[in-house]
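In this view, the complex is presented without one of its protein chains, the others remaining in place.
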Amino acid sequence: MASARRRYVLYLLTLAAVVWSLSPVYQIIIASAMDPKQLISHYLYPPTPSFDNYLRLFGYIKTTAGGAIFGLAEQAIQGLENSIIVAVLVTVITMAATVPSGYALGRLKLRGRTAMVGLLLGSRTLPPVSVALPYYFYFTALHIRGTILGTTVIQMSVTIPIVAWVLMGFFSALPRDIEMSARMDGCNRFQAFARALLPLAAPGIAASAVIAFLFSWNDFFYSWLISSGSPAHTYNTFLTAFLGQSSGSAPNPTIFAASVVVQVLVAIIVAGFLQKYITSLKIVDPGTVAQ
Amino acid sequence: MSTGAKAGIGVVVVALGGVAAYEAYAASTAGNKTVTETQTSTSTQTSTATQTSTATQTSTATQTVTSSSTQAANALTFVHWSFENAQITNYIKTFDQENSWNTTEDVLDNDNYNPLLESLFASGQKVDMNYANGYEVPRLIELGYGQDFTNFPNISQIKSEMYPSIIEALSTAAGTMFGLCYYWSARPWCTVNDAVLNKTSLKGQRPVSWTDLWTQSGPTVAKAGVVQYPTIPNWFAANYGIGWDFMGEMQNVNNDPTGVKVLFNQQFQPVFDTTGPAADLLTNWASATKGGVVDPAVFSQASESDTVASGSTGNYAYVSTAFYDWQSLNLPSTSNIPVGDSNLCPPTSQQAGWGQIETGCYCWPKKTNNDKGATDMITWFGYKDEATGKRITQPAWAIAAALGSGFPDTLEDPTVIAGYQSWLGSRTNTVLNQVQQNTAAIGTPFGWKSLAFVPWLDTIFPVLGSVASGVLSVSAGLTTMLNVANSQYKTYYGST
Partner (left out) sequence: MARDDTRTGLALVLPLIILEFIVSLYPMGYSFWLSIHKAGLIGGIQQFVGFDNYAKVFTDPFVYDAALVSLRFVAEVVFLVFVIGMGLALLLNEPLPGKSILKVIIILPWALSEFAVAITGRFFLDSSYGFLNAILLTLHLEKYGYLFLNLQNSVEWLAIFYAWNFAPIGAFFILSSLQTVPEDLYKAAKIDGASIFNRFRKVTFPYVQYSVLITLVLATIQAAGSVVISFTLTGGGPGNSSTPITLYAFRVFFQEGDYGYGSAISWLILVCVVAATTTYFLLLARRR
């Protein structure tokens, strides 16, 4: 009947959505399980799947499938370490700055609130090219190009506007009377925040922290500009080593695929965590004002 | 003060405290490799971000100070691009052990190597040795980051052992040497795949010139229909892809090994125009692409390795590439071309050889961590190991990657010959002779010594791609190339 046909159509659409979302990820995963000769033979699945490319990436196997030496393992590992350090730093500092301000902008009556919200919104519209290049010049002159500090600071120009925005919306959407009833019960302002509001806000704050981490982990342009070629290079910066390598080291598309999968794994884990919270992190209408 | 304000201040304090704690962490693990200058050899201790360190003679408040007493004296920095990085690390280990140095490698992204290198120097970082291509070094010297080799220890002795043509390639317009040879090679050199060619009427033949390739041999193979596209040229979308091909081919076809007649003259002014040899060359390119002689996939390839990988599939009759890349076309582990079927086009009288001499050299930076360490390292890599009197890197590179050495004795070294034999087999003597003949016929573009060359090349190589692929007309493309050349010349040398 109509409803059976409707269900059939729905399942088809769902299948299409799954194929659409997953096929690029699927193909890079299978590429990482093949060797170069198999890759150019147009297989749709790895005929002899192996983890060898991952072992090569981390230095447990020293040669490529073609016998050439693969020497980038040290850079890969250092890149991973640096990316984790930077992402943690960026998350901590971002949350430290945005949780109080998200609360203030979302729930308190402030003069100049619109101006501040406008400032945040404005920062989100900045094209990376406009912000990054002055940074490059400026950090170079300050001798912090190629350092963890420099990379952290420049990534915050991405995370802070987004997380502040999200938290502002999140805090303003929480029930109005929570703090009021806590204060009526005798708490002062800070206790009202800590005991009554914070437990409710915790999932949103956690989700925002994850978003900050993800944006830092995923950042390429800024961290490449600032950290490329230095000991503080991030993992994404390391990946560019595969892009322009000349043939003497033997082209390694399969090891490249493996290294991309490593980067993407974090994203996959995060996606699993975040999907529950995305709908609760409601968009805020810049016109609403806390009462 | 209200509790809210207290909370806000608390947050700021925590954040700053976190940053300070991190600075201490980074400093204690020497994560930040900037080393400050110390007049005395006592070590400097690290400090929090709010204090400047004591006992250093020079440091700014913004620089994190990291050093331990064992590192400060013998730390060196070597900046290079990505090529056989494991081999380079081995060299470094040997050098460090023999001479008690502690060298750190800084590997920069290949595709943006020159701007990244220049910015690295601009940031004040101290470097003891760096790679550069021949056309980048005059800029480094002009910018004050590098120095020429006039006062390099033993330079006359070193020069007396080198090929004169390589000395010339590694010298400024004024004739002072600016680097020791890391490698040289010929690029682009047209090679044939006999496995494919044997199925056509051109069996056993080789194109006698680039013009022949685009207008005769190529279309003949295209008509034969044995492959989808006869040629994949070295036209990948990077400045050292299609950009170098333009330079090399202009010099070959016009019998002008240094390009002073058809590219850039000795005053660094452009002598190509919208009509004439440059227009003829680009017209040939555009017709070849239009006629299906050239695989248009090359225009979308941004890296050398992609183009070589395509060549290795064995699906083309002609692959033009660098000599060291041609080695990969001959190795069964990386190439589908049957062994012995990939062969060089020999130099002929119709043009001055194939390609140009491209060089990579070891440069001598001005601001080093340790002057003796720098000269020691450059000597070890670029000349010989003075302790044993033997050349280490030159034979090793020749064997591992078919890179040319600046010293004639490398090709006389029996281990090197054995190395070539391992992949050339019975063709060894023929090939080595072809290399010698070709090298005698080609040269390095004089324009490479111009300060305006690199920004010009970086801007116009996409234009070459547009013209070759037919998007832009030949005259429009050449007009742009000429305008950019003139405007860059104006920036660096005043008015034309």
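Lettered A and B in written order, each chain numbered from 1.
Heads up, the rule we're going with is that a residue touches a chain if its C-beta (ideal position, glycine included) is under 8 Å from a C-beta of that chain, and two chains touch if they have at least 3 such contacts.
Values in this document were obtained by computation on a predicted structure and should not be read as measured data.
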{"item": "Chain not shown, its touching partners among those shown", "value": "A, B"}
{"item": "Full-complex contact with the absent chain, from A:N53, A:T98 or A:N252", "value": "A:T98"}
{"item": "Chain not shown, touching residues in subunit B", "value": "2, 4-5, 7-9, 11-12, 15, 111-112, 114-115, 118-119, 122, 142-143, 228, 237-238, 296-297, 299-300, 302, 309-310, 313, 451, 455, 458-459, 462-463, 465-466, 469, 471-472, 480, 491-492"}
{"item": "Touching residues (missing chain, whole complex) on subunit A", "value": "10, 13-14, 17-18, 20-25, 27-28, 31, 39-40, 42-44, 93, 96-98, 100-101, 103-105, 108-113, 116, 119-131, 133-138, 153-154, 156-157, 160-161, 164, 189, 214, 217-221, 236, 239, 243, 253, 256-257, 260, 263-264, 267-268, 270-272, 274-276, 278-279, 282-283, 285, 287"}
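By our rule, only the chains that are shown with their structure count from here on.
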{"item": "Centre-to-centre distance between subunit B and subunit A (centres being mean Cα positions), rounded to whole Å", "value": "34"}
{"item": "Residue ranges of subunit A touching subunit B (in the complex, touch as defined)", "value": "40, 62, 65-72, 74-75, 89, 92-93, 96-97, 99-100, 136, 139-149, 188-190, 193, 224, 228-232, 237, 240-241, 243-251, 253"}
{"item": "Subunit A-touching residues of subunit B, taken from the complex the two chains share", "value": "2-4, 6-8, 11, 14-15, 18-19, 22-23, 26, 31-34, 60, 62-64, 79, 82-89, 104, 106-112, 116, 119-120, 122-125, 238, 302-306, 308-309, 313, 324-325, 327-328, 331, 333-334, 400-401"}
